[in-house]
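Here the complex is missing one protein chain, while the rest keep their positions.
And then subunit A:
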């Protein structure tokens, strides 16, 4: 069943991509008579639409980009102006200064490195690192802080802002919880073991619970074997160097997480970057790499590793895994899939993107993921076949040099994973997965209705909404906080300069009322746009009917008075319509 669906998919992809890679395969698999083929396509398309629930990356209008650049231009100019004022001593510089004794040393930071921090980030710093003082559940308590010197320093007032809806934490399945009944085993482990391990896995830090966890992870993912590590970031950065080295090629998606990039860099392999989720770009690189080998020496590459993420945390997009797997197989490359955000969060039973696409997990050579997000714990895993895991056990940097994962955290992961798997017949886990999918669907459609430009895949619980202008980003975050909603906003340099955004992370623990509240909050802002959109749509419809009447009239060959009258009214109405339309465009946005 799985096979056939991928086959159909493959056949269809070629059409979508209009590309040669799978041409042969398509002919083999869909290779019936022409007529039959045609009838096949709509069906195939149906499957694919469900599979690749559409991913939208709507382009912003030109004027938005211009205004965004203008915004950045203005703050940069102000930055230079204030730097000038500081240089002549008219403005006090609040930044910590070098010690007198070390003034003659080579400066620790180059001036331009700090320009951005000093002049842009400092103005808006209150939107990040907001301290919280409760569980990071669906709602949390923020510690109120104020700044008396325009964000150079913060002072905690001692008050808390209670019950802020949490749209920022990666608590996809709501396992960040402090219910004592749920946490009983974790508490027991804490009392029994304490919180540390004080040794590395290869020395004497290999607890039996680590081994238990690893078996469970392998079971959960449906692979042969797995190994776990104490930090998600380090899982990437300390294990990729064990897998590839000089003479190997890494093909990395341009939006890959820093940890993947760091790991790739530490490995010493050659790194090439393909366009985000762009299969043309990936295939071209694969083809070039296999055909022309290493630069200069032209020796064949020792191996090629494709690195992608399941869900990209800033875009909300999902890796086009079926196509990547097909390419990987064709070019004999290996696939490293980072499921930090997707494990637990997508797929009918939370097994991540492989399940979402109904792929065989064995098709992915290295399955990596973290426990920080869906499992409400810390750490990461690498899973795959036995050879891979055995190799990592003996060669992973983390296994040799880093302290093993702490026992209470291990227990939390085991607890959460068993819950998701429905061990001992509970249905809490599966309910949460469904709830998350439901919340995602609801919230995304809600935002779309309101006319926001949102990025990403329809099934991704990461929902970025594009705000573009730097001033707007900050105002949005502050306004949301004033309405007791905590959101994450990101701008340049974390995103391209014209694509600053706010990000909502949905959780199974969010109630409908919470989501409605969040939906209403930016409503005032959104309404005008939504109104505009709907009017525009109406306008367009009217326009279209007129056009069709018009054409039908033109085609009747008799030109009589009736025709001329209708024609004129038609054109008049048309003009009215266009007027209305353009007035809307100019005012309402």
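Going forward, a contact is a pair of C-beta atoms (placed from the backbone, for glycine too) under 8 Å apart; a residue touches a chain by one contact, two chains touch by 3 or more; residues count from 1.
What we mean here is this: contacts and distances are computed from a predicted model.
According to UniProt, the chain absent from the figure is "Serine palmitoyltransferase 1", selected among "NADH-ubiquinone oxidoreductase chain 6", "Glucosamine-6-phosphate isomerase", "V-type proton ATPase subunit" or "Serine palmitoyltransferase 1". The residue from A:74, A:87, A:146 or A:187 that touches the chain not shown here is A:187.
Interface note: of A:124, A:217, A:231 or A:467, the residue touching the hidden chain in the full complex is A:231. Although one chain is not displayed, its contacts with subunit A can still be listed: residues 96-99, 101-102, 104-110, 117, 121, 128-137, 140, 143, 166, 168-171, 175-178, 180, 183, 186-187, 190-208, 211, 230-234, 237-238, 241-243, 257-259, 262, 265-266, 287, 290-291, 300-305, 330-334, 365-366, 370-373, 375-378, 387-388, 390-395, 397-403, 406-409, 412, 486, 488.
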